[in-house]
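Once you've had a glance at the structure underneath, I'll fire off some questions.
With one protein chain withheld, the remaining protein chains of the complex are depicted in position.
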Amino acid sequence: MKNQHLFNYIISIADNSLILGQRLGELCGHGPTLETDIAGTNIALDLIGQTRNYYQYAAKIQGGGKTEDDIAFLRLEKEYKNVLLVEQPNTHFGYVMGRQFLFDVFHLLFMNQLMQSKDDTLAAIAKKGVKEVSYHKRFSSDWIKRLGDGTPESNAKMQEAINDLWAYTDELFDQTEADKAMASEGIAVDTTKLKESYYKEVSEVLEEAKLTVPERKYFTRGGKKGVHSEYMGYILTELQYMQRTYPNMEW
Amino acid sequence: MKNQHLFNYIISIADNSLILGQRLGELCGHGPTLETDIAGTNIALDLIGQTRNYYQYAAKIQGGGKTEDDIAFLRLEKEYKNVLLVEQPNTHFGYVMGRQFLFDVFHLLFMNQLMQSKDDTLAAIAKKGVKEVSYHKRFSSDWIKRLGDGTPESNAKMQEAINDLWAYTDELFDQTEADKAMASEGIAVDTTKLKESYYKEVSEVLEEAKLTVPERKYFTRGGKKGVHSEYMGYILTELQYMQRTYPNMEW
Amino acid sequence: MSDKEIKSLEAIFEARIARDEKIEPKDWMPEKYRKTHIRQISQHAHSEIVGMLPEGNWISRAPSLRRKAALLAKVQDEAGHGLYLYAACETLGVSRDELYDQLHSGKAKYSSIFNYPTVTWADMGAIGWLVDGAAIINQVPLCNTSFGPYARAMVRVCKEESFHQRQGFEIMLKLCNGTPEQKEMAQDALNRWWWPSLMMLGPTDAESIHTEQSMKWKLKRKTNDELRQQFIDQTVPQADLLGITVPDPDLKWNEETGHYDFGEINWDEFWQVVKGHGPCNKKRMKDRVNAWENGAWVRDAAMAYAEKNEKRKLKEAI
Partner (left out) sequence: MSDKEIKSLEAIFEARIARDEKIEPKDWMPEKYRKTHIRQISQHAHSEIVGMLPEGNWISRAPSLRRKAALLAKVQDEAGHGLYLYAACETLGVSRDELYDQLHSGKAKYSSIFNYPTVTWADMGAIGWLVDGAAIINQVPLCNTSFGPYARAMVRVCKEESFHQRQGFEIMLKLCNGTPEQKEMAQDALNRWWWPSLMMLGPTDAESIHTEQSMKWKLKRKTNDELRQQFIDQTVPQADLLGITVPDPDLKWNEETGHYDFGEINWDEFWQVVKGHGPCNKKRMKDRVNAWENGAWVRDAAMAYAEKNEKRKLKEAI
């Protein structure tokens, strides 16, 4: 059972990177500038890289000859445990950067803690990832400021995105059973302790960007329990297409 | 071999209806008026109904316990033989109606001939379908006129759609090996004979709609040979999702 | 009109309703009756229209051609219901455009159940079975409501709804008789749709503000709690038949009352969703508003074309 919790815990971290990487990958060649295309692809690449590290570890725990690709491509929708935030669509560049920023701030706080994990593999993955994530956060924060404090149009668009995406922030701190079990052993990050810093940091950037910090009583959640938004199904149709259509082959 | 040709011939007719029906189905609830939503869904329903008749017949020919759903959902992309026209996206309502109109005019000419087929099953399917297709054609022709002869904006949008979609019209008359073999036996429609009437009819409606009939030397083709546009892959990810993810189940 | 005259008209009006006579659009009616009916009928129409979206979400992914066709037909029926409900509403002197505007601006409500996502194919079964099931319980009494156009629309709606309900149950049955994955999919759908379906029958009687007046006008024949009990009593044996479990540990047959006892409903969630904070409220509204806005040029063109045609005919007539 300890292993099951550890497996579930790893999956829940990695799925965020996979789905966010997948969303960014959709944008390749369709961004507002060549530079943002390069940066976006680079972030996607980092995230897919992290995903592979996590899944390889999870596959080892699972045993039975399973591979990273079995985990990435051959689960049912409700077995993916990413937060709803990362599956939100690329409505426009404000949404892309808003989603990234709201995730990056969390991600960096999280990685900084995961480096302290008693699980050496997770600590090592975090140590490697933390540099990448710092860059992601710098990149997305800069864009929040540019768009928030750019033109009246960009301010409105950025605010719209933040308002919509805000509903998905609280779920970042939800604790699953696996979270709690693993935290008690010093393996998992206690996400509840990140919440205050998160909203403080996020609010500071938004304020600097001349954006209003949304006030919200109600939040939307579900992904961590495997109940996703209607977007997720479509993400999976593409993500899984090859592995489902041509089962048991090597690529 | 005769059966193989007949099978291929049926598939190539039916795939047009399947993919066009699929495209229309994407629009449900997203159209410009409730009335067009109802009509569009209705047309989709007719097309899927026709598809089922064809595939059921094809499955019988194929034997080996295959069903209409095996044919609909479990082929590889290059085994679908629909024309490129029907897989074009719902860019805007002008494209939806343009695609429909350019197909309907062909479809009705085709069905009228297929009623004369020496193959009784095909003749019967055509006899049933011809009423539906006349309605489709009336509906789409009316909209071509409304949009072409509506406002300057709608005229421009409709013209844009016709210009883009025009490149896919010539493929409608291409003859595959199966076409030729079956036509020589009086089973298949000789599509080359429909071409003149087609462009005449289409041009008349476009002119009445105050639209310019495109002049074009080069046409795009490929679907009938199984080489599709890049849109097709995405259509299939959704179309096949359930059957690929949950193989060998009944629904 | 003097107050006295109005009072007398009202008395005649109430007497007609009491005699089960139908009120028709051209008949005199109290302003409150008109307003209440506009609110309820349009809310019902909006629910049909918004309700197309969660099911429309699975048309492209339906698992068989038969199911794809049936789903298309169902969504088409819903659009049809919307159409005649809007028409019934228009007889009360409000245009469809005004009603859309109320929907899009968030002023008008629609059934909160459509703010939940459809995440698996089994949701197509659960919606038919539970959501349409609850809707029928709400709507059957309306076939005898006092306002003629609404009553007649409801006769047609109810007939189609019970077809949908059977179809939904049949989807569930197929899943429950299928593989373990399929049965689990059915159970999962029941887990997610059960409580929202109970909420669909409205707030508890204590919180319900419109009940008394609506009873008088035969817009309501039973209280929300009575309808909910009826729904539960009818649905639990069906779940037993399917072999899946209603996600309520407190659910128990009560020999004494002849009804099922059931657990506490999470009314916080209900109000959260009603107030616009459900999982899909924003998405549903964006989809509707986008469809409307992106369709403006099409409607403008149709209007312009109709006017031109009118003029052409006039010219020919001269």
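Letters are used for the chains, namely A, B and C, taken in the order the chains are written, and counting of residues starts over at 1 for each.
The rule is short, and it goes like this: a contact is a pair of C-beta atoms (placed from the backbone, for glycine too) under 8 Å apart; a residue touches a chain by one contact, two chains touch by 3 or more.
The structure displayed is predicted, hence computed values, not measured ones.
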item	value
Displayed chains contacting the withheld chain	A, B
From A:D15, A:E68 or A:D119, residue that would touch the chain that is not displayed	A:E68
Residue among A:F7, A:Y80 or A:F93 touching the omitted chain	A:F93
Of A:I11, A:A44 or A:A58, the residue in touch with the unshown chain	A:A44
Residue numbers in subunit B that touch the chain omitted from display	76-78, 164, 167, 217-218, 220, 222, 227-230, 232-233, 237
Residue ranges of subunit A at the interface with the undisplayed chain	22, 25-26, 28-38, 41-42, 44-45, 48-49, 51-52, 55, 68-69, 72-73, 92-93, 145-147, 149-151, 153-154, 157, 238-239, 241-243, 246, 249-251
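By our rule, only the chains that are shown with their structure count from here on.
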item	value
Chain-level touch network, classified as line, ring, star, complete or other	complete
Between subunit C and subunit A, distance of the C-alpha-averaged centres to the nearest whole Å	37
CA centroid of subunit A to CA centroid of subunit B, Å	41
For subunit A, residues that touch 2 or more chains besides their own	76, 233, 237
Residue numbers of subunit C (touch at least two other chains)	61, 181
